[in-house]
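What follows is an incomplete set of chains from the complex, kept in their original frame.
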Amino acid sequence: MSHLVISAATKTFGAFTALHEIALTAERGDFVALLGPSGCGKSTLLRIIAGLETPDAGTIEIAGRDVTRLAPEKRNVALMFQSYALLPHMTVTENVRFPLRMKGGLPRTDQDEKVEEALGLVQLHDLGGRYPRQLSGGQQQRVALARAIVAEPDVLLLDEPLSNLDARLREDMQVELKRLHQTLGLTTVFVTHDQTEALALADTVVLMNAGRIERKDSPEGIYRNPGTVFAADFIGGANILTITVRRSEHGWSGTLADGTPIPLGDFSGLAPGRHRFMLRKEQVSVSPSDTGLIAISGTLEARNFLGGVTRSAVRAGGQQIIAVGDVTEPLAIGGEVTIGWRREDLVPLAETAAR
Amino acid sequence: MARGGTAQWREPFFLLSPGVAFLVLAFFFPAFQMLVLSFLGKGGLADGLTLEHYRKLVADDFYLGVAWRTFALSIVITASSLVIGFPLAVIMSRAGPGVRRLLIVLIVLPLMTSVVIRTFGWLVILGPGGGLSWALKSLGLIDRQISLMHTEAGIVVAMVQVLLPFLVLTTLGSLNRIPPDLDRAVRTMGAGFFRALWHVTLPLSVPGLVSGSLLVFALSISSFITPSLVGGVRLPVMAGSIYQQVTGSFDWNFAAVLSVTLLAATLALIVPYMMASARMGGRQ
Amino acid sequence: MIGAVPGWVRPLAVLFVIAIAIFMLAPLVVVVASSVSASEFLVFPPRGLSGRWYAEVLQSDAYLSAAWTSLLLALMTVALSLSLGTAAALALARFRIPGRAFISSLFLSPLILPSLIFAIGLLMVFSIYGNGPSLFGLVIGHTVITLPYVIRTVTASLADMDPHLDEAARMMGARWWQRYFLVILPQCRTGMAAGAFFAFNISFDDAVVALFMRAPDVETLPMRIYSTLEFSPDPSVAAVSTIMIAMTAVLVLLLDRIFGLSKIM
Amino acid sequence: EETLVINSFGGSYEKTHRDLVITPFEEEYGVKVKVITAYSSDTLAQLRAQKDNPQFDVVHFSGGLETTAAAEGLLAPIKPEELTHYDEMYPFAVAGLDKGVGPMYSTAVIGLLYNTEAVPEAPTSWKDLADPAYADHVLLTDAAGNTYGMLGMLMINKVAGGTLDDITPGLDFIKSILPTSTIVAKSPEIQQNFAQGNAWIAPYAQDYAYTLTKAGLPVKFTLPKEGGVIAPITVNLVAGRPNRELALKFIDFSIRAEASRGWAEALRYSPTNRTVELPDDVAAEVTVGEEAAAKLVTFDAETISKNKPEWNEAWTRAIAR
């Protein structure tokens, strides 16, 4: 039996439905990322698992026990709040010790040891004596993380655990979080608005949209084949091409919005007509002249150096297409360029998720 | 807040000086007048300064008794307000908007009713054959008429009704500033309702409880209309005695001595309390 | 939240609130009930039912002029107290001033000096150095006792103010008066409203300072009530009080409409 | 327009005061009279605070504070020839002029008030206060804060064998009845206690009995066999004011027979002007005439003034719990 089972959970706030019949399961030790735009219900879902909100319908089971109507303090679930929710009148150490004190049963020295360990994980050994207001935002966030993991809960819920860290520290913490997860094997559900983070950390990525689960897959699966326009757009911000698809005796072919013809691979099962396709930015090449790939010509609108790679915005086929990659040849803004991709890089998308 | 271009002291100076000047002239000067009076001989300045009025106070355990009663009553009133006020404030802070509004009106209305009139109400309720006696009798709790008029308990009851709003409103201010996530967070950490109350809500409402109880204490130690009407002449309190000295015995010097004593005692209690709570508040 | 409040606590809380409501309202109920009594003296429960005391109050020059005096006094007190108090609170809350804690406690000190003592001192000062008590003197006295409330409420409302707002206004070219009137004062308007409310009510209700600072032709409503009780304790005082209670209720509801009570208190 | 600043006592007293004296005076002399509502002790407190710069021209006292005020130099003496109505007054009413205080324009008489329903037989002696029949229903008035209370205490003291120089017998008597009595400070409480049936018997003033009767309470005033006390109500000239002439006119106006009669009719204060004639029903409820006046005790104002602070202390201690 799965460790965490959410069945048909619905949550409304007045007339507004924040969650629509969410179904989600996770095995013991799973690392699940909840991804989705602001306001799509990620925090609400965590809060329902934690017991801070009662679903209007549906059930939550943890470790085989129906906890839908169980008070939060009886669930052995830890939630790290988006707002940290550190207790301002307690030091860092006292904050981290708090869950251990509440659980009880652990002698003081063992508590100290666990607190030390948790603070070590988040690289905050030295700051145990400080009060939250004496910490920077990033340090506060790490205290909250330490407090969430210290009591080794059945389910660990993290709401944007790393959002306030700068890029370097964030990378460190991601590594730490992953290692922690591997060590403790806690069933973890974490929320992020950062696609890269979700892809980097999770075993399973759950993409939410307007209170519904749009897509659930492994990081590579969801990246390679997002399935819907929304998912493709949200995960890694791909180019979305609208192509009118035709089938002739020679195989499939299509035209872009402005009529530019595009050769297509084999899409058996796709009805002729207008369809949307994903084309990843890094799979688009930009060059001054034809390269032998599938290629169309366009105008270079902007170039940005991103460090390591260059981002080019090209107007072609009646829309803007973004390419990210090495472009070594010097190209003039406003000049004519050719963009190309491999036939198989075009991935067809459904307009909406099947429900 | 440093500012370019303008001198830093100018703005706060212009903002503060009217108020400070006003206070000095309209408050500290008159208060000082009373202080001087407590050291003046009967003949006024001509007699020079004297400690005779203070000697009268120290030699006399009657006034020490009055001072003690005043103090004890104020502490009981303050403690009762805390005990009733804290849960009430918590309930208000967690009630829905409708109930909360109702409760605020409930709390504010009595505050704004003339003391004289409100105390008259108490005379009726606490007096012999009054509402309380009647209610207790109907409930079968007592068999003869009782009266809380002219008792210390009566003073406490009436004063708490008058002063409770100060405590509740200031505490509510503190409670409203506690992020609701804190309570939820400790619930997920295994704390039940009461432990969350104890570990989060109570410590974080300390600033409000402190300033509210200071207010209640200061107002109760210096009130005289309600204590003298409800407590009567046989239970004199300091402020009543001061009034009595001024308008009955015409001994203004001694009235000043009592005033200075009252003030000193109030400060002696309030200052350490404030300092202790500032230390606690500073931790937050 | 499930189990946000344990099941058995809820009914207890309801009972508690009801008990408090009875406790807080009982004296007011007595007053209101006595005001409609037909009898000649204050009595509870009322004997008979009559609106005659209201008619009497509303036709009484003495009551009406006392009410007018009190209103005038309260309004002037509010104006003075609010100007001095808001300015001081703004300075105390927004600047790092040397001795800030000391100055703050100066402003709050009228709270701990019994107003009775202050009133006697003030009377002496006005008599020795001036022409004795007057409406002006009462305004001064009431401003002193209400100032701490204004300072407290305004300071509290500034606690949540973003300190950068003022800087942002400067960046956008606002001169000092524009910063004060367009940016800073609007931030503390709930605090000012609460302060004004307290100041108004304290002044309107004060019987202690008014007892000593009595001046010719300046009879406040509480003094009127007080002396009426002494010589003809009829239900008219209850009627006046009921009217005052009703006015306060209206004021409270009005404040709630405009600012939201829970923000102010 | 010339103005005069005076005090009055508020409530129905002040209303009557205006009708009988203030308004007619303003009309007759074309001046303005400003009234400050303040009881005797508060007025004295104000006068003292304003010693060097008084705001009052004329002050009214009830219960004897004028002697204290005079002793402190707050009042200006009045000569008999300055009052046109001097000769119409009972001698006791103008006796104070010698000592620098103003004339009594009426008096309250202190005796016993009793509840006619609970006590069908009127009490006859001050000593009845100790009668077990009245136990738990005796109502005393604070002697330190209320002048009627003080005069009542002095009368009890006299009956108990004390003198103005020794009030111990009086205090002992009061202590003996303390466990079965209630002490109040303010007149509204007297009304309250009679209304709630708590008070059956109380030493207090004749005029207040009338106030209670008017309010519909079954209360009557009786003069015990030992007599009652005169509580003077005086009108005084404040020292150090510029418009002495007008103030004197006001004082003279206050003691005219019409005024004195008016006080009796409206509020049952006893007249001090000998020429006053009263209707029978009114006369029955005041103490009037040479004969009745003979039953009244006047305590020496100067001694009272001198001993007052001491008595206050003693009284306060005697009753404090």
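Going in written order, the chains are labelled A, B, C and D, and every chain counts its residues from 1.
The definition used in the following text is that contacts are C-beta pairs under 8 Å (C-beta built on N, C-alpha and C of every residue); 3 or more make two chains touch, one makes a residue touch a chain.
None of the values given here were measured: they were computed from a predicted structure.
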- Taking the shown chains as one copy of each kind, please give their copy numbers in the entire complex. A x2, B x1, C x1, D x1
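Everything that follows uses one rule, which is that only the chains that are shown with their structure count from here on.
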- Note on the structure: Larger contact count among A-B and C-D belongs to C-D
- For subunit C and subunit D, what's the span in angstrom between their mean Cα positions? 37
- Query: Between subunit A and subunit D, what is the gap in Å from one C-alpha centre to the other?
  - Reply: 90
- Cα centroid separation, subunit A vs subunit C, in Å, comes to 55
- Interface hub residues of subunit A, defined as touching at least two other chains: 51-52, 71-73
- Note on the structure: Going by residue number, subunit C touches two or more other chains at 1, 3, 42, 120, 124, 226, 229
- Which pairs of chains touch one another in this structure? A-B, A-C, B-C, B-D, C-D
- Item | Interfacial residue positions of subunit B with respect to subunit A in the complex | 179, 181-182, 184-192, 195, 199-200, 203-204, 283-284
- Message: Which stretch or stretches of subunit A touch subunit B in the complex?
- Response: 50-52, 71-73, 75-79, 81, 83, 85, 87-89, 98-99, 102-103, 131, 133, 147, 151
- What does subunit D use to touch subunit B in their complex? 41-42, 44-45, 48, 68, 142, 144-145, 182-186, 188-189, 192-193, 196-198, 308-309, 312-313, 316-317, 319-321
